[in-house]
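Only one structure is covered here, and it is reproduced in the block below.
The other protein chains are all here in position, but one chain of the complex has been omitted.
Chain naming follows the written order as A, B and C, and within any one chain the residues start at number 1.
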Amino acid sequence: MRREIRITGSGGQGIITAGYLLGKAASIYDGKISTQIQSYGPEARGGASKTEIIISDEDIYYPYIQMADIFISLSQEAYERYRRDVKKDAAIFIDPTFIRPEKNGCYSIPATEEAIKMGSQIMANIIMLGAVAQITGVVSIESLQKSIRSTINERFLEMNINALLKGCELGKRALEENTIKATASD
Amino acid sequence: MISNDEIYEKYIRKGTMPTILCAGCGNGIVLNTTLRAIDELKKDIDKMVFVSGIGCSSRLSSYIKADGLHTTHGRPIAFATGIKAANPDLDIVVFTGDGDCAGIGGNHLIHGIRRNIDITVIVLNNYNYGMTGGQASPTTPLESLTTTTPYDSFEHPFDLSMLAMAAGAPFVARWTISHPVQLVKSIKKGLQVKGFSFIEVLTPCPTSYWRRNRIRDYEGIYRWYKENTVNVKRAESEPDKICIGELQNIQKKEWTEQWKELVERVSK
Amino acid sequence: MITIKENYCKGCGYCIIACPTKALKRSNKINSRGIEIPIVEEEKCNKCHICELSCPDFAINVEEE
Partner (left out) sequence: MDAYDILGPSEQYIQGDKACVYGALIAGCRFFAGYPITPATEIAEEMSRFLPKLGGTYIQMEDEIASMGAIIGASWTGKKTMTATSGPGFSLMQENIGYAVMTETPCVIVDVQRGGPSTGQPTMSSQGDVMQARYGSHGDYEIIALCPSSVQETLELTIRAFNLSEKYRVPVILMMDESIGHMREKITIPKDVLIANRSTVDISYAYYRPFRTGYMHATKIPEFAPFGSGYKTFITGLTHDEDGFPTTVNPKAHSDLIKRLSEKITDNIDDIFYVNNKHLEYAEIAVISYGISARPSLAAVNMAQKLEKNVAFINLNTLWPFNYEFISELSKQVEKIIVVEMNMGLMYHSIREAAEGRCDVVLVSSLGGRVPTPKDIVEMIK
């Protein structure tokens, strides 16, 4: 199965790093095939930043998004700019600190809020990754952990792993809330 | 002192003489003085490379019985940088001209100096593009006639030695072909300096430049270089003349030594 | 001993001007390329080798006895 993931945000939020960690987790530790591409140049400075990851069980020929299965956004500008070519039933993840939740339902993960509570706002990307993995199962949490361990500098490792676990927790909670919401609206 | 026959036998590639250069061209004098400097220093010629660009000056590398690289127009310093950086054990001499070095290759000159790579650059400044028949060059003096300044030249010329000094070359000297003994001494010093040495030689182009600019006899040309230059030590008394001599001699860290230090630091 | 390689000489005469003892002078001697080559007055030579350094064509040779 081919899954197309787009992660967006503003420069400095660690969007590219999140994409790299995700792709690496899938390809190196989950034994799947994965490609990652990212935006460059003026596009990636200050303003909106974007990375696209394809994860599949088979060879990936076309490394670009045709219709995204998962769309993640950490800033309003990036959300508006890149919320296109997204499947109707795609899993949408937003950070409520910056973006108003979608009317038709989405996963609202307070990654930035939790990151600030943990003492470092730059952890928001990892928290979001944890939630995404927890909810979509696109990669295993275990592989994400390995991906972080083999990438992040030792000094910040514990903080990042904690952030990931926090993200998983938020994911579980969001899943429960969404299930409740879905049941209520039925 | 070593004779010309001995120099010839030791350093000149067989079958290449007489040179393609015109009668009265000073380039041969620069070739001779360079070889004498090398001989006096007892350099191992097999560990030297003579790099040149394009132009009359740049033909000199082909006459020397040694490794030589006759490169593209304006780029000898770039090629030389590659050789020296890849094998710092080699001693590199660059022969270049005013058009080659200051026109098309000006950027390589200032960056070679900035980098302070250990090469000896000998610029044969003949005030024009001689090989192509005498067009104006970046060093053509004001009010000179050339084939592309038929109504005389008004562009301000470069003073190459001043340029090299300002860019920070550790060793800068300027002589003319009428000062061959001093030139040998300066080339010797330049070869010994660890870093970028810049030696400018004012050398006549009788065929293309001087024929169009007042002086038509070889004796007059030779004397012009004596009479219109002044040693740096007496420059203040004759400010209108071209200043010659050893113009700069400073210490500066050299590129290949710094690279070696870096390699030792990071490969531990 | 001063010798001049006639076939190398291009007749610029720089050796004549450079010689401090005026041991070289112009002549009517013409080489195969139609060039006037200088002549030497050996006894005036002080073996300073300036003429050798001033020759662009390795055409002149000074040997000390």
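One rule holds in what follows: contacts are C-beta pairs under 8 Å (C-beta built on N, C-alpha and C of every residue); 3 or more make two chains touch, one makes a residue touch a chain.
Just so we're clear, the structure is a prediction, and the values are computed from it rather than from any experiment.
Participant: For the full complex, can you list every visible chain touched by the one that's not shown?
Facilitator: A, B
Participant: Looking beyond the chains shown, say which of B:61, B:96 or B:140 touches the absent one.
Facilitator: Spelled out, the listed residue whose C-beta touches the missing chain is B:61.
Participant: Which residue from B:3, B:33, B:57 or B:71 sits in contact with the chain not drawn here?
Facilitator: Only one of B:3, B:33, B:57 or B:71 touches the chain omitted from view, namely B:71.
Participant: Consider the whole complex, including the chain that is not shown, and state which of B:23, B:51 or B:201 touches that chain.
Facilitator: B:51
Participant: Mind listing the chain A residues that contact the chain we can't see here?
Facilitator: For chain A, the residues touching the absent chain are 20, 23-24, 27-28, 33-43, 60-64, 66.
Participant: Quickly run down the residues of chain B that touch the omitted chain.
Facilitator: Those residues of chain B that touch the unshown chain are 13, 15-16, 45-47, 49, 51, 61-62, 65-72, 75, 78-83, 85-87, 89-90, 107-108, 111, 259, 262-263, 266-267.
Here is the rule we go by: only the chains that are shown with their structure count from here on.
Participant: With chain centres taken as the means of their Cα atoms, state the distance from chain A to chain C in Å.
Facilitator: Roughly 86 Å separates the two chain centres.
Participant: Please compute the C-alpha centroid of chain A, do the same for chain B, then give the distance between them in whole Å.
Facilitator: The answer is 62 Å.
Participant: With chain centres taken as the means of their Cα atoms, state the distance from chain B to chain C in Å.
Facilitator: Distance between chain centres, rounded to whole Å: 25 Å.
Participant: Considering the complex alone, what residue numbers of chain B touch chain C?
Facilitator: Those in contact with chain C are residues 1, 3-5, 7-8, 12, 17-19, 21-29, 31-33, 36, 177-178, 180-181, 184, 206, 218-219, 222-223.
Participant: Which residues, counting only chain C, touch chain B once they are in their complex?
Facilitator: Chain C residues touching chain B: 7-8, 10-14, 16-18, 35, 49-50, 52-64.
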